[in-house]
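Note that one protein chain of the assembly has been removed; the remaining protein chains are unaltered in position.
Moving on, here comes chain A:
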Amino acid sequence: MVRINRQGKFQQVLGLDASRQLGLVPVWYIELPATELSGMLAKLKESLPAEPFDLAHIRRIVKLETSEDKGILLRLLVCSQGLVPESTVQELVGSHKLHSARVSKYQADTKEESAQWSQESGWPISWRGNPAAVLPVLSPETQKQMEEWVERIAKSDRVRALVVNPITNELLADECEQKTTHPLNHAVMRAIQAVAERERQAKRGNPESENYLCLDMDVYTTDEPCTMCSMALVHSRIGRLIYIRQSTVSGAIDPRSQLSYGLHGRPQLNHTFQVWQYHLEG
């Protein structure tokens, strides 16, 4: 299930993690009367090593039925399959029959997704909210400001990139691709170069000038950047990328583009940034 964050004409391009499919982990479970639960839990806790996946979001105990003769019957998740040999698991649970099930590998982002994944996997996820999944909002003023910059490049017949300071709304660079003599002179690379040149000049006038790369700047492009340009934006520490067209073959941002790199949202690369696609038709 893909999350959607639409703000006016802007739709957020989420990272790889957000477009992930339901991942499944096979587990063992047993059915037992509630009266045996605490003893069994203590025994498992003492004997089993730590799980390779974080399964804290999985409901460990599911209530099955209450009947006059048997009392409360529970389904208890023992451990993931492969954690220890099946014979060891069987030994631990004694006379209880081992059953196989599959549970969701990830915590869901929304309550709806949580319910859907619970149903699809056949084992319930417990939902207590997911603070990592709060989606950003663009205020009407921000949207208006962003739309004005998008309109500036929307009709460009060449690939074009702008760098804008979102605080002052000042334009720092406006460049088109120049690939005839130098195949790597893409619009984004040239815009980053222009910002650097500008800062070198500023430093000549004022040695105290302290702008660091393109830290927290907005970058507007006509097209989703390629792998080279997307990584250049990571190196340049931008705050936000806004583009008009998806590049389905060479784009390295949108996880739905063929490369499915999602370079703006990989914490391992030590910088991430927000991305929005602008929909001209509104």
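The rule is short, and it goes like this: a residue touches a chain if its C-beta (ideal position, glycine included) is under 8 Å from a C-beta of that chain, and two chains touch if they have at least 3 such contacts; residues count from 1.
We take it that contacts and distances are computed from a predicted model.
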{"item": "Protein that the absent chain corresponds to, by UniProt name, given \"tRNA(adenine(34)) deaminase\", \"3-methyl-2-oxobutanoate dehydrogenase (2-methylpropanoyl-transferring)\", \"Tubulin epsilon 1\" or \"Alpha-1,3-glucosyltransferase\"", "value": "\"tRNA(adenine(34)) deaminase\""}
{"item": "Contact with the hidden chain (one of A:56, A:228 or A:280)", "value": "A:228"}
{"item": "Options A:10, A:106 or A:261, residue touching the unrepresented chain", "value": "A:261"}
{"item": "Selected residue (touches chain absent from view) among A:76, A:176, A:192 or A:241", "value": "A:192"}
{"item": "Chain A, residues in touch with the chain not shown (by the definition above)", "value": "181-184, 189, 192-193, 195-196, 199-200, 203, 212-213, 215, 226-229, 231-232, 234-237, 249-250, 252, 258-259, 261, 263, 266, 268-270"}
